[in-house]
Each structure stands twice: as structure tokens, then as C-alpha cells.
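Below is one structure, written out as C-alpha cells, with a few remarks after it.
One protein chain omitted, others in place.
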Amino acid sequence: MAKYSSKEMVLNMGPHHPSTHGVLRFILQTDGEMMVKATPDVGFLHRGLEKIAEKVPWQSFMPYTDRIDYLASVNCNLGYALAVERLAGVEVPERAEYLRVIAAELGRLGSHFIGFGALLLDLGAVTPFVHALRERETFNDLMEMLTGARLTHNYVRIGGVSHDLPEGFLDKCREFVDHLEHEFIPEFNDLISFNSILINRLANVGVITEETAREFTLVGANLRGAGVPFDLRKDEPYSIYDRFEFDVPVGRGKFGQRGDCYDRYWVRVEEVTESCRIIRQAIDGLPGSGETRTRLPKVFKVPEGEAYVRTESPRGELGFYIISDGGKMPYRLKIRTGSFSSITIIEHISQGVMVADLVAIIGSLDVVAPEIDR
Amino acid sequence: MSREELIAKLNAALEGWLDTNEQARTMPNNDIMIVLRSESLLEAMGRLRWDSAFEFSVLMNHLGVDYKDRFGVIYNIFSPSLGRKLTVKAYVEHEKPVVHTLESLYRGINWYERETYDMLGIVFRRHSNLRRLLLPEDWEGHPLRKDYVYPESYGGQDHSREDLLDSCASGKTAKGDSDG
Amino acid sequence: MNAIRNYMDNILKAVTSTAKGMGITLRYWALEPSITVEYPDRLGKGVTAEDLVSERFRGFLGFEPSVCIACLQCQRVCPTDCIKVGTEKRDEVRFITRFDVNQAKCMHCGLCVEECPTEALFFTKRYEGACFDMEGLCFSHVGEPVPAAKRKREDGGQE
Partner (left out) sequence: MEQYSAAEKIYELFSEKALALGIPEPVLVIAAYAIPCLVVINLIQGAAGMLTYAERKISADIQNRIGANRVGPFGLIQFLADGVKLFLKEDIIPDAADRKLFKLAPYIVLSSTVLAAIVVPFGGSFIVADLNIGLIFIIVVSSLLVVGFLMSGWASNNKWALLGGIRSAAQIISYEIPTALSLLCIVLITGTFSLQETVMSQGLWPWQWFIFHNPFSFVAFFIFFVSALAEMNRTPFDFPEAESELVSGYNVEYSGMRFSIFFIAEYGSIFIISGLAAAVFLGGGNIGLDPYESPLHMQLLMVGVFFAKTVPLCLVIIWVRWSMPRLRIDQMLTMCWKYFIPIAFACLVATAIWLLVFNGNGIFWRMPAP
């Protein structure tokens, strides 16, 4: 009899599976298509950024922050710069603050296009993904114009930004934002968001309640998708975010239970509109001229101390815990990322779902593998 | 609640668990940092977590630090009801770094503690799954320790790499000169 | 009754949302032009790959020896140690004996270019660097030793 007894099948999903974004591995125990357990296995993209930080000067670590989350590198730059500025007491010129906000919100747009685009790709909808990528292409062009690079922007510097605006950037930026808000998003929603197949795939799948989200330290859009209206830009304004008007989209159980995959997806789609609003206000409020960078001493040293500074990156709370011993380099730098906490919850919410649902859950949590491993 | 009030309340509530050598202090980012004795970490954190006066129910961040003579474990916690952040630190001796896990308080801390164990070798007692997280299971040493020596090879793979600029003939004129 | 209404509703929703989506794709199919740039060989007349990128594009590093003052700032600030500068003092004149850039290691962060006080180091727009040998990406910008330019009087901004 034992020969024919059924047992669970162990499936290896990843490290190079099409829908484990980046290099990520899941060890699935399945009963046919039904999942019994999904254990994430990470570390394939571990580059030792925290160790590198202890070996390079304060300013020279900035390019490495691009590599934390390659989809929104400006946001990571900003987080690091804010942390060091807070510790070293560096003032940032007004104009630079506005440029930072414009770049960071553009980064959020660019990241969300990939975020929900890749989710749709995982669900088999290729066209919306390509349409989202088309918009990201415009974002890439804008960032190339502003910073000189298309992916690892390395725009923010300690005490300012690297470049002032290029000519014609603001007009293009405004045009892009208008296009997104009035053309792209409505069309995209008609094309896919309200498609009943998509709703069936996402609604009531991978439900995360408010309590679970808090327990597993979920952050960012995933936390808001679970119904917690918590946004660091609003609740703990950093940089100059307190000057802008915007709403915090929260999951309301649009087509199913609150905190399901659709809510997380929908929060991201709505955040695109909110970011557009912020960018528009930042363009309007941008001071006509002025310094964009505080000059730092040739040998930049940060006084002894430690600080934890968190910012709202597209994947949620991006925190830098920096310990300085007063030297030229950080003594210890810890990067706390949104994907790291998102991935821990997968094991918890993937019990009893189907293999196809796991794909939707991973996609809706918007996990980026290099951010987990750092 | 003002900062001073909170500090006073914390000092009162955590009496006996605080590290007597260190005072509660304000960090550059306006957080409050308190230092606990590592033996009483679980009790003190439990108080912070469950006491209705604090309710520090959200774990923001956890890390370990190598201070050369001792280790530090740091927890950034957040209280939605107070709207306040708190940084809790505890020092662990360097020779035998053991501290109690906080899994019973924060479910999400599992992976953070695994990472700290992986990178610094701080052992979390009673942890449900204390294995290496980012590095391979058979990796030797803990990279974020200050006395860590880079291995020359792993799994039969040589890690030493010569500097390309020194190895290739440096007198060679560049192909890209025409651009310059 | 409710169940029947649900049933009919589901059918209706599926049909209408599908029709809506297919309408949009039909419009794209029939009307919208393609926006693909046919890189690398069909860019259009007289357009080269370098014209595709913006003014500030961070391509390969370029070097102008005549204005370099050999301050070594670039070498110091580089996070990946991909710049190697050699200087030598002959008859009271500083010579730049080598200025090597390992383009394979460079991450085009732009810190060195920002540090450079004389704009001797700058970004070109070149980015097509594929080659079969990593050594093909090691550029030696100084052949014969050249004398370093005179350091200008430092302006007040620097310390």
C-alpha cells in the first residue's frame, strides 16, 4: 500500500522562474495544484551592500544605493541622503528639495508601472504590461534628461542634487503627468483593471488583514492595501512633503475582501494619480533659481552618533540605520527595505491557495529581489 | 505626550531592566533611545509591546552591530497609538553573543533575526528557525563582524581577482581616445 | 432569485468588460503608431547611436590631458577603484604618466566627473562597448607622459 500512498509534491519555483521577479526561490509543497506551504529562499542577489558601506566614503556610497532597488533608485538615494544629512546636520537648499521631490515621485511612478505591470504579466495579460512599460520608457527618457542615466540615476547627493534642471524638462514632465492622469490611467483601467477575469483572479486572493499586516511589519502600498492609512509622506513628513496636497489611497475591498490582491493592485494604480498631483504641485512651487547643492568639505566627516531615518519608497518604508564613529566612512549601515518584510508574509498567506494564486500574491506584493538581499 | 514625559514614563516602567550605565537620550532624528540589559530584553520589550500606555506594536527595523568589544542589538519600534518611535538597544558580550528572540512579540522579526545571526553571528535563543538567511548554509564566518577576513575561495571557486588595469598592458593606447 | 441575478450579472460583466478591453486593443491595432526605435541599424538617415541619448548622458569617461592638474580627486572618490592615475616629478614639473580607466568596472555614477576641478574628466556619449575581452574595456588615456596643467588659484568655495 505504501507504494501507492499519495504524498505532497515538492516543487522548486525559481530561482529563475518567470514570475519570481529577480532571482528568488520558493520551495513549494503542493497537493496537485493546491499549495500546502511555500517557503521563500533568498540570498541569490546578496551583494553585501552593508559591508561595502563600511568600506567607502560617505558620498561614494551613493551609487550603491541605486542598486538597492533598481526600479526606483532616486528614492533610495533620497533615503540615504536624508539619513546622512540628519546625522551630519547638512542643510539642503530649497530648490534642491523640490527637485528631489520631483525626481522621487517620478521614480515612484516608474516603479509602480513595473510593479503592477509585472503583476499583470504574471497573470497572462501581456498588452497592459507593455503599455505600462511604454510609460516607463517616457519616465526613463525624462530621468536620462535630468540625471544622465536611465536606470541607476544616482541623482541625489548629500546636501542637494547632482544637476539642476535641463532645459525643457518641466514642460515635458508636466505633459507626461497630464498624459498619465487623463489618458493613460483611465484607458488602462478600461483595458485591464475592471476586466472581470482580472477581478476574479485578484479579488479574495491572498487576503492580509490589518492585524497580520502590522504583525509582519508590512509597509507601503501593501500595508495601505490592508486598510491601514499609513504613509510616511503624510504621517511623518520628510523633505518637504508637508507642503503638498495629496490623498493616501487605502484598500477598501473594492471587489472582494479588504486586503486582497486586488486592493494592493488598486492602491498602486491610485498612487500613480496621487504622485502626478504631487509632481504638478512641486513644479508649480519650484523656486525660480537658486543653489541646488550645499558644498561639503573635501573630506566629509559625519559626527559620531546614530540615527534611523525612514522614507516612503515605492515598496514602502525604506529605512537607513546609520551608526557613525565620526570617521570618513559609516561604522555600520543597515538598510531596511519594504520587500524584505513583504516576503516574510508570503509563507503565511500562501497556505491553501493554488500555484496560480501564489504568482498573483508575489506580484501583488511587488517584491523586488535585490531589495530583499541587498 | 511630550518627549520628556515619555522618557520619564519609560524610565519608570522599565525600572530594573534598563542598563544603568546609559541614559535615555534623543537621537539626531528626534527618536528616543533607551538601552536595556540584554538578559531582560524579552520582559522589557514585552512590557513596551503590550502595556496599554505604550503599545509599541510595530517593529520597524532590527539590526545588530559589532562594537569590537561587544555586540549591540538594536530594535526600532513604533507605536501607532502614541505616534512615537523608540530605539531600543542592548549590548551583548562578544565572546558568547546570545540574546532571547522576540518572535513571541513581533512575528515579522523572524527573518530580521535570522539575518542578524547570518551576518553577525548573534544567536537568538528559542528562535524557531535560526538558519542562515542570505548566505549559503556552509558559509564560514559572519561577514559584518569587524574582524571578518574575506575568504579566498568558496566551494572550490577562487575569489581573488587581479586588477585588470595592472594586468593588461597599460601602455596600450585607448580605443576610445577618439571620443576624448 | 438572487442567484439567478448574480448569474446573469456575471455573464453581463464578463461580456461588457471583455468587449471594452478588446475595443481598446482594436484601437491600438488599427490606429496607434509604433514607437519602437530600431536600434542599432535603422535609426534613420544620419542618426547615430550617440544621438539617441540626452545631453547629460553618462557614457564612457573621456579625458583631456592638457587641462588635468593631476589632483587625484577622481581616483580618491571612485567607489569601485576603476581609475588609476600615475604622476611623476621631473625637473620640478609634474608629469601624468598614466591615466587608466577600467570601463568594465565603472558604474557611471558620475562622482569623479563632479569632483574634477578642471573638467579634464568628462562623460562622452559613447555607450556601445561590447567586446569579447574585458581588456578591451581598459582604456589608457595617456600614452607618453604629459605635463600636468598648472593648478589655478583655488576659489573661495573650496577649503
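Should a chain be cited, it is by its letter among A, B and C, assigned in written order, with residues numbered from 1 in that chain.
To be clear about the criterion, contacts are C-beta pairs under 8 Å (C-beta built on N, C-alpha and C of every residue); 3 or more make two chains touch, one makes a residue touch a chain.
Owing to the predicted nature of the structure, the values given are computational and were not obtained by experimental measurement.
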{"item": "For the chain not depicted, the shown chains it touches", "value": "A, C"}
{"item": "Contacting the left-out chain in the complete assembly, out of A:123, A:276 or A:318", "value": "A:123"}
{"item": "Absent chain, residues of chain A that touch it", "value": "9, 11, 17-19, 32-33, 120-127, 130-131, 134, 191-192, 195, 197-198, 200-201, 354-357, 359"}
{"item": "Contact footprint on chain C, counting only the chain that is left out", "value": "7, 10-11, 18, 21-22, 24-26, 28-30, 32-36, 38"}
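To be clear about the criterion, only the chains that are shown with their structure count from here on.
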{"item": "Inter-centroid spacing, chain C versus chain A (mean Cα positions, whole Å)", "value": "23"}
{"item": "Whole-Å gap between the CA centroids of chain B and chain C", "value": "35"}
{"item": "Numbers and ranges of chain C residues touching at least 2 other chains", "value": "none"}
{"item": "Multi-partner residues of chain B (at least 2 other chains)", "value": "none"}
{"item": "In the complex, chain C residues that touch chain A", "value": "10, 13-14, 17-18, 20-21, 24-25, 28, 35, 53-58, 77-79, 107-111, 114, 123, 157-159"}
{"item": "Chain B - residues contacting chain C, complex", "value": "163-168, 170-177, 179-180"}
{"item": "Sites on chain A touched by chain C in the complex", "value": "56-57, 59-64, 66, 127, 134, 137, 141, 144-149, 152, 154, 162-163, 166, 187, 190-192, 194-197, 295, 297-298"}
